[in-house]
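Note that one protein chain of the assembly has been removed; the remaining protein chains are unaltered in position.
Chain nomenclature is as follows: A and B, assigned in order of appearance, with residue numbering initiated at 1 for each chain independently.
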Amino acid sequence: MSGGDMAKPLLGHRSVEGDHSVAPTAGRTVGVLGSGDFARSLAIRLVCSGFKVVVGSRNPKRKAGLFPSAAEVTFQAEAVKKTDVIFVAVFREHYSTLCDLADVLAGKILVDVSNNTEINHHKESNAEYLASLFPACTVVKGFNVISAWTLQSGARDGNKQVLICSNNQEAKRIVAEIAQVMGFTPVDMGCMSSACEIENIPLRLLPAWKIPIFLALGLFLFFFTYNLVRQVIHPYIRGQKKFYKIPIEVVNTTLPCVAYIMLSLVYLPGVLAACSQLYYGTKYRRFPDWLDQWLRHRKQIGLLSFFCAALHAVYSLCLPMRRSHRYQLIETAVKQAMEKKTDVWVEEEVWRMEIYISVGIIALGLLSLLAITSLPSIANSLNWREFSFVQSTLGFIALLISTLHTLTYGWSRAFDENQYKFYLPPTYTLTLLVPCTVILARVIFSLPCIQQRLLRIRRGWEKGRYVKFVLPSATGEYSSGETSSNV
Amino acid sequence: MSGGDMAKPLLGHRSVEGDHSVAPTAGRTVGVLGSGDFARSLAIRLVCSGFKVVVGSRNPKRKAGLFPSAAEVTFQAEAVKKTDVIFVAVFREHYSTLCDLADVLAGKILVDVSNNTEINHHKESNAEYLASLFPACTVVKGFNVISAWTLQSGARDGNKQVLICSNNQEAKRIVAEIAQVMGFTPVDMGCMSSACEIENIPLRLLPAWKIPIFLALGLFLFFFTYNLVRQVIHPYIRGQKKFYKIPIEVVNTTLPCVAYIMLSLVYLPGVLAACSQLYYGTKYRRFPDWLDQWLRHRKQIGLLSFFCAALHAVYSLCLPMRRSHRYQLIETAVKQAMEKKTDVWVEEEVWRMEIYISVGIIALGLLSLLAITSLPSIANSLNWREFSFVQSTLGFIALLISTLHTLTYGWSRAFDENQYKFYLPPTYTLTLLVPCTVILARVIFSLPCIQQRLLRIRRGWEKGRYVKFVLPSATGEYSSGETSSNV
Partner (left out) sequence: MSGGDMAKPLLGHRSVEGDHSVAPTAGRTVGVLGSGDFARSLAIRLVCSGFKVVVGSRNPKRKAGLFPSAAEVTFQAEAVKKTDVIFVAVFREHYSTLCDLADVLAGKILVDVSNNTEINHHKESNAEYLASLFPACTVVKGFNVISAWTLQSGARDGNKQVLICSNNQEAKRIVAEIAQVMGFTPVDMGCMSSACEIENIPLRLLPAWKIPIFLALGLFLFFFTYNLVRQVIHPYIRGQKKFYKIPIEVVNTTLPCVAYIMLSLVYLPGVLAACSQLYYGTKYRRFPDWLDQWLRHRKQIGLLSFFCAALHAVYSLCLPMRRSHRYQLIETAVKQAMEKKTDVWVEEEVWRMEIYISVGIIALGLLSLLAITSLPSIANSLNWREFSFVQSTLGFIALLISTLHTLTYGWSRAFDENQYKFYLPPTYTLTLLVPCTVILARVIFSLPCIQQRLLRIRRGWEKGRYVKFVLPSATGEYSSGETSSNV
């Protein structure tokens, strides 16, 4: 979504100003200053795109080997003289070394492709700094969002957008055309002031994941300590050493809690959104920011939930592998043998476990389907109805089944007071809170009266405004409502 | 493949009619009626693509906030006056509310972007309905296949096709150009009559998956009951209660059967195709529809087979976790102890299990490779030889290994009459039927004589027509033959 409201693709400008007036773009000579990875990749791509490339280097002889044979490698001054569009593929701290070229550079277009090492590292953007060094040149910021790798491989799918900004429309147009011939999609980010914004883009580190990850960690810590107290501290005070449980058992009772609550948090915002729509009787009222944020992070929350669920599965499968498990087994066996007790079978225990394992596997299977369909390449091949069916309907079913898993796991423990260590209720009872609220809300929304009102609102109906209204089929419409709130 | 034989991209028309005659597309003013999610996203994308956007709303003041600042939000009549291309982003049931704009709209191009909630919900398509309401306007159907989300994010990869139809070529061309400047690929679907077809596309729900899923469910039900009878009913009649086996053990003996047979069904149609080619001595004879269908659904069948296999793996891994397993272990241990029997080791049993587990894991590993390579983003990065190598060669090896897995699992049980509960043969014997046929057929096809004939046919040779023929290398050619029948 780089670009946003401000961005205008330069194709627009181009066809407005007409593209017959300008000199043919491809085949034009382009200069490159610098001989790093980026300069090299840039030269290769430019050559492959039919441009004549002149590379300016301090000692052309030694550097020539690095560049494609088709590119001419010469001294900086030479190179600059031969062209009027020059890519400055040099680190900010070396800009000053170009100052002696100032007069040959005068009047030319300099393309600043540089990146910083930290967000807002310098008070002024590299491009503005370059412009200040060479007032006689027109500086255009661009190509910094493209990696050397993408330049060389010509990224098949994935990001091909080249964000461009400059105070000179004409210069911007020329660079945009070059970008286009190179196979990228130029996007006009306006004037130089947005250079800083553009330079920060490649420094972003998974911004969408920060909140969900902290959320998951928070939940993990809380439930980890809670389980630690119940499973280790409590017995310790009672005089049993159970510390060996920490690495696996405590972790494995914590992970499902996180996974389960995270999953319910994927569907909670949708419920809240529906509530506010019902309350205000319109869909045109903006949601509060926190809710918008939340709605936008559901995918990440869901994926983290799946990740925890998968880990939980692996941990559980490892349980019978452990020495501790083996020893306990043998010990009970030996005890039984000495007491000559042959039947140890507890029908209820057997049933409980068979059921909750089986249900758990099904839940995991569904979650993995959700995870797979959120892969970009697959999500893009689905139409909105398919996507909403998988993400909203199947996802909700997964939530229901995980609830069943939790309940059968808990069985009657909630009512067995021995389970209340230090008066702390069994962990699973805590986790049920949010999911059950979500499920309850969903059930209520599916009541005909509520549902009709809801989907009327989602069809644009507003409280206190009469609209001739044909009731469309519930399901389809509902899911569509879901989608629009799903994306 | 949307489009199909009928579809012509409007680039064609455009360059034919020459694109210099028309007013510059980008920079033109475009109108949007409506203020829903879609209208908003449309406005944002249009602005980003360099269009002047005028939004028509019933009360502009309240709605203005929803739209990008660059877009002008005014009263509907105002907006309509300002432009001659108007996107009608309004639900079908609200079309009638636009009737009072009829005279201002006269002579303008209306773009119907609406979707229905059910396939063939109304007897006439929304676009035709709109046209009937505004006879004085030229209606163009389009953009309905694009979701609000795609509009805003500008889907990087994935579907960028915008299917367009109208009875007016010129109007169609203009809308197509707008779509193109917005970064989409316009596809000409002909005249208004195909509007209905276009409106049904976003309502499709995974059509390719229906048959395979029903197939899988059918197989599951059959084998589930079969195993239920053998593992639960039969002992029950003999007086043992084994109902606890239903949730896990019965399911876990059913899943592998489904997975295994589904896998063989992926390769059966290829065999049948080869047979018909051999029989008719030509490759130019169309296959019967059911076979075509089948060939086209192989990917889905294969993925479902993998899904079942994966579930089978997880279920099996859960077996030793169960209480029942624990109890049985202890009981045997106790019995042994009381009988003072120390050696319980049965060499044959040990070998059987070590082997079939190991083989099973290898089969699963191969299947997961197949599953991964059918991800769109990966499949697209392979050339046909690589794809056919993985899908056809590796896949067939996976089938062989699963057969080995099944056989070693079965071991000598087929010949032990205690296994014939109610005279029903052990389940695994049933499953072997189809796979073995496929393997046998493949072996026969690999006989030099047959193979040569087959690949001659696949090189275009026809029975009763002489062709000077240079025999190409078998292997390469064969796999190429495979591919062409693989895609």
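The rule is simple: a residue touches a chain if its C-beta (ideal position, glycine included) is under 8 Å from a C-beta of that chain, and two chains touch if they have at least 3 such contacts.
Values in this document were obtained by computation on a predicted structure and should not be read as measured data.
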* Option from B:I119, B:A136, B:I237 or B:V344 whose C-beta touches the chain left out -> B:V344
* Asked: So which of A:V181, A:I211 or A:C436 would be touching the chain we can't see?
  -> A:V181
* To do: From the listed residues A:Q293, A:S324 or A:S446, report the one that touches the chain absent from this view.
  => A:S324
* To do: List the residues of subunit A that touch the chain left out of this view.
  => 24-27, 34-37, 44, 47-51, 62-63, 65-66, 68-70, 90-94, 96-97, 115-118, 121, 145, 147-149, 152-159, 181, 183, 201-206, 244-248, 251, 307, 310-311, 314-315, 317-318, 320-324, 326-327, 329-331, 333-335, 337-338, 375-377, 380-381
* Structure fact -> subunit B residues touching the chain left out here are 1, 3-5, 7-9, 11-13, 15-16, 18, 156-160, 185, 283-284, 286, 313, 316-317, 319-320, 329-330, 332-334, 336-337, 340-347, 349-355, 357-359, 361, 364-365, 375-386, 389, 459-460, 467-470, 472-473, 476-477, 480, 483-484, 487
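What we mean here is this: only the chains that are shown with their structure count from here on.
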* To do: Would you kindly give the rotation angle relating subunit A to subunit B, two copies of one sequence, based on a CA superposition and rounded to a multiple of 5 degrees?
  => 120
